[in-house]
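Complex shown without one protein chain; remaining protein chains in place.
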Amino acid sequence: MNDSMVAAEQAAGGADRAPLLEMRDVVKTFPGGVMANDHVDLEVRRGEIHGILGENGAGKSTLMKILYGLYVEDEGEIRLDGERLDITSPADALDVGIGMVHQHFMHVPKFTVVENVVLGLRESAYENPILRFLTRDYSAAIERIRDLTDRYGIDLDPEARVHDLDIGQKQRLEIVKALYRDVDLLVLDEPTAVLPPHETEQMFDILTSLVAEGDLSIIFISHKLDEVTEITDRVTVLRDGRVVDTLATAETTRAELAELMVGQEVLFDVEKEHRAPGDVALSARGITDRDYRGVDLVRNVDLTVREGEIVGLAGVSGNGQAALVESLVGVSEPDAGTISVKGTDLTGKPTRAFIDSGVSYVPADRTNEGSAADLDLTYNVMLKQYRQFRDGPFLDYDAGRALATDLVERFDIQVPDPETPVKHLSGGNLQKLILARELSLDPDVLVANQPTWGLDVGAIKYVHELLLEERDDGTAIFLVSENLDEVLQLSDRIAVIYEGEIVHETTASEADRERIGRYMTEGSNATDPVAQERDQ
Amino acid sequence: MNVETSLEYRNETPRWLGWAVPVLTVLAALTVGALPILLAQTDPITVYLTMFLDPLTSDYRTGQILTRATPLILAGLAVYLPLKAGLWNVGAEGQIYVGGIGAAVVALTVDAGIVVLLPLTLLAGALLGALWGFVPGYLLARWNANEIVTTLMLVFVAQNLNSYMIRSVLPGPSNYPYTETFPDTAVLPPLAESGILSHVHAGVLFVPIAAAAVYVIMDRTAFGFETTVFGSSQAAAEQSGMSRFKIIVVTMTIGGLLAGAAGVSQAAGTGGRLSEAISPGYGFTAIIIALLGRRGVPQVLAAGAFFALIYVGGNAVSTSTGLSTAIIDVVQALIFLFLITGEFFKRFTVDVRVTRDTAEVV
Partner (left out) sequence: MVVETLASLLGLAVTMGTPLLLAGLGELITQRSGVVNLGIEGIMAVGALVSVMVTLATGSLVVGFIAAVVAGVAISLIHGVLSISLKSDQVISGVMLTLLGTGSATFVGRMYFDGSPRVDTFSNVPIPVLSDVPLVGSAIFSNTAIDYLAFALVPAVWYFLYRSNLGLEIMSVGEDPATADSVGISVSARRYLAVLIGGAFAGAAGAHISLTVAGFWVAASSAGRGWIAFALVIFAQWRPLYILLGAYVFGFIEAMILDGIQEYLTVFADTAAWPVMRTLSDPNFMGMYPYLATIVILTVVGVRARAEESRTAPEALLEPYIREGD
């Protein structure tokens, strides 16, 4: 904070609960027409921990990136202590006292903690700018860091090399970076997403301490209900780019927040016949997968999908779905567990074996994984079935083109012309293309991850009808989606994933929307009697 | 006052830019190239006319174009194929050298009739070139060793190996930088007794064969399909069950083989012996050729022929005006330079705005 801001605050009477930060009517639209922030209002008061709650795609990240200078808002204004701000870069944000702890850490692993903290500040024994560049003296910085860490109970050694730190320490590094720069407002973006449970408690203690001792205000972005209710004073709920409500945490319940976050709207009614499922088509036992650090992404998951049924996996994005799905389709090998397709054990076999066994996959990332974005329609249509068009070592491209024409017609895919790279297709059409391709393989098992993400209503409806048709045809479908409505409407059986584990399983008829929502956002705590009592 | 430059990815490259860029590139290069020529007190127009038209005026020179086009196109294809898979074969130069070495070893040590010896010579060179492509490919596929560095290092290994072979293993007449001449049974003969083709050796026949082969592979086979997909998105390729290992190793190996064939053509054709100057940088020119011809084999052929013209024309210029043959390198490099700059304009739209200071953040 500089002098004129202090003056402004004093002039305003130094009100304790006066808003520190105001974001008014913020609009941000991305190319393609997606309105990530639709006239969002946010107000953060001094000395509070303000939560921003919402699913992925709700607009939380975008809003914070605008605040932090990575994006520039299309409309709207940001005020700090009443003064209008013009933030066009992260450095600007830091200059006015806004610090951000990113979800994907921003640090240089090869440097030490102190080097990371002082990067850009040119700490030196000299005043002269040139000398500050040509020398460095971090002794004062190290002292200051020790001071900060002691004061707030943060466990971090200034001289440790960052790539030796564990994940909790790396996150604390991010916090210390902000503290060192004397921020007034600290924004934490999904801070507990990467932490094991016991570290979360530590983090909360630090946050409480920061507010109490350090006179900081905090914005806490999350999709995890239990954490938001534990640590925040007030919470703003975002959904589909808009603010649903802003409430005092003490005056609401987790159930209410879940409802606000996940929504009650039913998109449309889909006719679903009741069918008796057939034989087991896909069977996974004990799937465990770890990342390169050794952190569990998926823990001991068992799944069964039968012919002619849709098993839906509900869960907020980032709880292990990607790793699980990649194991199921053979794109990556799990660290433990077995996978069988139609009775044959395919664990450890190459992707090709899965494809040949009748497994089709619609990945969440349409442009980088689901398609070869620079290539045209024909290439993308032939991506998996090109082997069927082999004539010796040669490839019958004419047959491929014929298939492409056929699929374009059958699935009503809008393409400007067959030669354009598919990256120019709209999201909906690209997804239709991918589905068309996968389904034309006549699969026995179809695994679809977030298949309607980012699509307009018409396209969503189309995809849903397609999936149901396949199910009626006898295909076993495993649907992963964070859109609870979608899962509820389409699935015969439902499972909920939270932090890599299946925490709830139920059938379509017995599914309780509210309960499932709770499992999605709290995990197994959803049935915790103590927690339930707290909510009465 | 602020000058703000903003860069934005283009959503679509306008069609006209697609072909305008190579043409404008060349024009710009020639314009800038006129400067050193003027400095040398020579008339640029004369120089360029000589460079581009003179070669077409004599049988010998036209034959030279075809002769030089052979290694250029082959090496260009050697860079083109891995490029389709998204890989950089910066080592075509070394693969040429090694092709020559292979040919020389067989030609000078094996005793057999032409029916056996000539194919054997060709095979030896091509295989050694293939090896020179295989090693970087394997190191990349297996251990993620950057192929730019490995192929580049192997260029200098090959050059030194070449000198070693010439000086110590297969020495020619005392201390000259080349081996003995190959026996007639291992030499690529001229195509005709007289006319243009009498100045062109049989190595030129590699070109249509190689071009056809690469075209067929890339545009007609399943492997070519996999390579194209891999070049666009490794993830999509792997998720479709394609083998990253296979694609990397095979494209790099074939690349090496093609450049090796270029080396064979140089050694067993032109001169009929292995020389330390087997390639005046064809392998590096090949990089420009592959980039200019990125869209397809016919474009590679055209680019290769064009640079062959520059090489022969450059020599003609040197002879008639006394300018150093280095002018060839300069013109090539300038074409390269403007090509890169042109690429930039294809990918981005540049917006330069001059604004006044807005009220700063307090």
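Just so it is clear, A and B label the chains in written order, and each chain counts residues from 1 on its own.
Throughout what follows, a contact is a pair of C-beta atoms (placed from the backbone, for glycine too) under 8 Å apart; a residue touches a chain by one contact, two chains touch by 3 or more.
Bear in mind the structure is a predicted one, so any value in this text is a computation, not a measurement.
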### Query
Which chains here would be touched by the one that got left out?
A, B
### Summary
Missing-chain contact, candidates A:P90, A:G318 or A:P421, resolves to A:P90
### Task
Write down which of B:M153, B:A235 or B:A305 is the residue touching the left-out chain.
B:M153
### Task
Write the list of subunit A residues that the hidden chain touches.
65, 70-72, 89-91, 94, 106-111, 115, 119-124, 132-136, 163, 292
### Task
Could you list which residues of subunit B touch the chain missing from the display?
6-8, 36, 39-40, 88, 90, 139, 143-146, 148-150, 152-154, 156-157, 159-161, 163-164, 167-168, 281, 284, 287-288, 291, 323-324, 326-330, 332-334, 336-337, 340-341, 343-344, 347-348
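Heads up, the rule we're going with is that only the chains that are shown with their structure count from here on.
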### Message
Centroid from C-alpha atoms only, then distance subunit A to subunit B, rounded to Å. What do you get?
### Response
46
### subunit A contact footprint on subunit B (complex, rising order)
11-12, 220-226, 228-229, 232-233, 235-241, 243, 358-362
## Note on the structure
Residue set of subunit A touching subunit B in the complex reads 2, 4-5, 31, 83, 85-87, 92, 95-96, 329, 331, 350-352, 354-356, 361, 363, 365, 368-375, 379, 382-384, 386-387, 390, 393-395, 397, 424
